[in-house]
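Missing here: one protein chain of the complex. Every other protein chain is in place.
The chains carry the letters A, B and C, assigned in the order they are written, with residues numbered from 1 in each.
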Amino acid sequence: MIRPALPYLLVAVLAGLGVYGILARRHAVLVLIGVELLLGAAGLLLVTVGQTTTATDPAAATSGQVLTLFVITIAAAEVVLALALILALFRARGHVDLHADLDPREEAAR
Amino acid sequence: MSVVDWPDLTWSDLQLPSLPALPQISIPGLSVPDFWGAPMQWLVLVPALAALAGITLSGRSNRLAAWIAVGGGIVTWLASLWQLRVLLAVDGHHASGSVGPLPLGELDVPLGLAVTWPLALVAATVATVALVVQVYSRWYLWYDPKYPAFAATVSVFTAAMLLTVVADDVILLVVGWEVMGWCSYLLIGHHSTKTAARRAALKALVVTRTADVGFVLGMVMLAAGARTTSVSGIVEHWAAEAPTRGLVLALVLVVVGVAGKSATFPFQDWLPDAMEGPTPASALIHAATMVAAGTVVLVHLFDLLAVTGPARVLLALLASVTLLGGAVMAFAQADLKRLLAWSTVSQVALMLAVLAAATPHTGPDAAAEHLVAHAWFKALLFLATGWLAVLVGGTAMTTVASGARRYRVLRRRFAWGLLALAGVPPFVGFFSKELILGTAESAATGSGGLASVVVLSAVGASAPLTAAYCMRAWLVLDRPTQIEQHAVTYQQEPVERIDDFFDEPQVVHEAEGLERAESAISSSARSGTTLLAAMTLLGSLVALLPVWRVDVHLNLQLLVATLLLMVVAALAVRLAARGVRTRDAAARIPARASLAAERGLGADYAYRLLVATPVVALARAVTWFDREVLDAWVRGAGAGSRLLGQAGELLTPRRATPALALVLGGVLVLAALGVVSR
Amino acid sequence: MLFVAVGLLTAGSGLLAVTSRQVLHAALWLVVALAGLAGCYLVLGAELVGLVQLLVYVGAVVVLILFALMLTRSGGVPVVTGPAQRGAAALVGAGTTVLLGGALLAGSGWGAVQVAGPTNTQVAEGILGTYVWPFELLSGLLLLALVAAVAIARTPTGGREGET
Partner (left out) sequence: MTDSLRTAVRQAVDLVPDLGTWWLALALAPLLLAAVTLLAAGRWGEEPGYRSVRTVSVGAAILSAVGVAGTSLHRPRLELPWIDGLGVWLRLGADGLSIPLLLLTALVGVVAVSLHLHVPQPHRPEAPDEEGIATTSPIPVVRGTDVPGLATYHACLLLVVLGALVAFLAGDAILFFVGLELVLVPMWVLVARYGDPGARREGAALRFLLVTVVGSTLMLVGLLGVATLVGTSDLSVWAAQGGAGLEPRTQVVLAAILLLGLGIKVPVFPLHTWLPWVHSTAPTAASVLLAAVLLKLGTYGMVRLVVPVVPDGFSALAPVLGGLGTVGIIWASLACLVEEDLKRLVAWSSVAHLGFVVLGLSTGTQTGLQAALFGNVAHGLISALLFVVVGGLKHRWGDARFTVARAALRETTPHLGAALVLGMAASMGLPGLAGFWAEIGAIYSAWAPADDRPDGWFRLFAALAAVGGALAVAYSARVLHEVWSGDRLEPRVPDAVRTERYALRTLGALVLAVGVLPMLLLAVTAPVTELVVGR
């Protein structure tokens, strides 16, 4: 027996923290940490729903866990790509500050 | 108390005895297939197809174009004869369909055709004149690279006129009417490299089409009242009740349109300018088509016109003014073609005048008969003038002086034409004009009212004027030449025929002798004019055919008085011409007056001042307003969206994190909205 | 209860992960948060997911992040944005929490239910049965991501290192 309200609350909190992290950080990798938290929240939501559902259909019953696995996998792929991009960005610019102006060339032309 | 006891005479007394009923020729076992249709269909279809074929097939070959055009003319002519034959068999009224009824909703558009005797005779005349003109223009425009277009246009013109004649549907009337206007534009502007011809063509089209606004509206009103476009249906509908304001307005508008096309005052000025066209075109426009179309249309609608007082009075006034004014103007012209043009203005007004004067009792046939008569002699005069112009190199009065003496072959043609125009017995003009006089007189003494009285006086006054300008033209044309004055006798050698229709004409220069030059016309064109000359005399028989539905009492006093007046006028002209070198009586007219007459009394200036200039000024105002005011909202929208864009750009953060915050905040707000509103 | 404890741990370490001024600390707190999440999964009875979470996230992803952090020195640029931006971020974050939590709680209610998750066998059957095509597709995706990452992160040819 478990109260699903508790994991739901955790989901909400994690999502909020993730959003805060994405918005409040300047360092690109730290922004990525916020993203990870958001994804975690999503996974938790899926698992919770999957574990508390009363559906008997095997496809529906397993979907919570299976989809979470998928999310984790996709998240891994995403992190790999994102980090590669950040590295490339760092090479090109010398910093990974997201609070910098959007496009230096555009600024210069202005 | 009269001095002489004039016998009482009616028109039907003069007419030829009716033919005994023809034996019915029945050809057993040979039923005419439906495919052949009615002759009136062919009357319209054949020239139209000939035009189409002439344009598409002939290419650059004048010869082929001529074959097609003349062939079409011949078939049309045969169809018109066939029509007469059919009419004889069916006793005077023959109806048929055309392309079939149009599915135009509430409006019934049968697009029918119908002919009666007067109209069939008009059709036959038109077909004949058109054929002669085709043959003649083949010779006249032999070297013209634009001849195929010209011949095709003449064919279309013929088709349109014949359509107007045989139409039993106001839509078809409008169709024929407008197509004629367009064809006249093309024909008058045929020599399009000449500025004057271009201007004349433009003027003819715009002036007549302006008047046609009235025509179209009038026809639409008539059709709208009757809910059908069939002429018989319209007449039936409107004649059933007393003339209403709607009918009066409609007919007044139709009369305005007719006045435009028939070159009646105040639209008269386009016709003399139209002399810029090639002479065959002039002959066609003046004799049998265009200007005569107004008469035909009013004959169609006569049953309505006769009961509509205001329209009749308007028509009578316009026609009377034009009748007299045209005759006076004709007298003052210094150019033979322009003289003939003004005489056309006058003579067409005569037809319209008698329509205005006629009552249901007398019937409209006098107008149709004069139309037929006028077609013969005016075509003859124009073609002869064109011939003469080729020989002497112009149509100015000084140029054509003695023309009929130098070229004997033209002498009889001019003489007969002018005699018929003046209305001298026994030429065809005499009978038609007598009938007009009789009709006007009968109507004036009968129930014709004001219109008939006006017309009667105008017709009476016009007879001596007509005689005067005919006499003047003849005196100039028939002036003895220098050679004759010296050598008194004139050696006439037998005329040599040196060419034929489809061979190239040999241009015989004057150096080879004037006598031989007269044959420098194709024999077919020459026989065409011969036919027309013969018809000025034989046409009298047509005028006396018992098919004309006239119930006219002839007043012999009036007749004799008119003839006397004509003789007096002719003698006066003769006297006035004495002592003038060119024997031109018009030389007695003060120079300023004759100059003004040649310029049409400033009508052109008036058109420009009253219509063209204000319209163009209005048009300029419209374009200015359009550009500066109406277009403003489009430009305003452009400027406004640009401003909005700039504002949006200012509001957009230039850094990633705040922008992302905005986006996520927006998503959040949207999601909140979604959750709350659920 | 067990979940409350694990959850509090997760939430707290998550908070520290997004607020810590030290770059490295943030990453380490993330490890704790993700591990806590794995614990949540275990508590909820999804053992397989919890283990995968530990394996992939705590084991692989965080290591990657740490590497990236080391490779991209912040170079004196402050890690955290200004107070205004942080305030806005907090607002949006809080809003997310409230909205999401409110919606989820309103949907589920406060009552307790029986955890009736599928067995691991069932999950395996689901992956290799019903979801086999997405699963295969995912493997392709992973491969593609790997190759793409290598291609992106590689030093551009003719770049600075090639010259030396």
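We adopt the following convention: contacts are C-beta pairs under 8 Å (C-beta built on N, C-alpha and C of every residue); 3 or more make two chains touch, one makes a residue touch a chain.
Please read these numbers as outputs of a predicted model, since none were measured by experiment.
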| item | value |
| --- | --- |
| Contact list for the unshown chain, restricted to visible chains | B |
| Contacting the left-out chain in the complete assembly, out of B:223, B:259 or B:274 | B:223 |
| Selected from B:66, B:171 or B:603 as touching the chain missing from the view | B:171 |
| Which of B:619, B:644 or B:670 contacts the chain that the document leaves out | B:619 |
| Touch list for chain B against the chain that is not drawn | 34-37, 41, 99-107, 146, 171, 174-176, 178-179, 182, 185, 189, 192-195, 198, 201-202, 205-206, 209-210, 212-213, 216-217, 220-221, 223-224, 227, 615-616, 618-620, 622-623, 626, 630-631, 634, 637-638, 641 |
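The criterion applied here is as follows: only the chains that are shown with their structure count from here on.
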| item | value |
| --- | --- |
| Centre-to-centre distance between chain B and chain A (centres being mean Cα positions), rounded to whole Å | 91 |
| Distance from the mean Cα position of chain C to that of chain A, given in whole angstrom | 6 |
| Centroid distance [mean C-alpha coordinates] between chain C and chain B, Å | 96 |
| Touching two or more other chains - residue numbers and ranges from chain C | 81, 85, 88-89, 92, 95-96 |
| Contacts with two or more other chains, residues of chain A listed in rising order | 19, 22-23, 26, 99 |
| Interfacial residue positions of chain C with respect to chain A in the complex | 1, 3-4, 7, 10-11, 14-15, 17-19, 23, 26-27, 30, 33-34, 37, 40-41, 43-46, 48-49, 52-53, 56-57, 60-61, 64-65, 67-69, 71-72, 74-75, 77-81, 85-86, 88-90, 92-98, 100-101, 104-105, 108-118, 122-123, 125-127, 130-131, 134-135, 138, 141-142, 144-146, 148-150, 152-153, 155-156, 159 |
| Residues of chain C that touch chain B when the two form their complex | 81, 85, 88-89, 91-92, 95-96, 99, 102-103 |
| Chain B to chain C touching residues, read off their complex | 657-658, 661, 664-665, 668, 671-672, 675 |
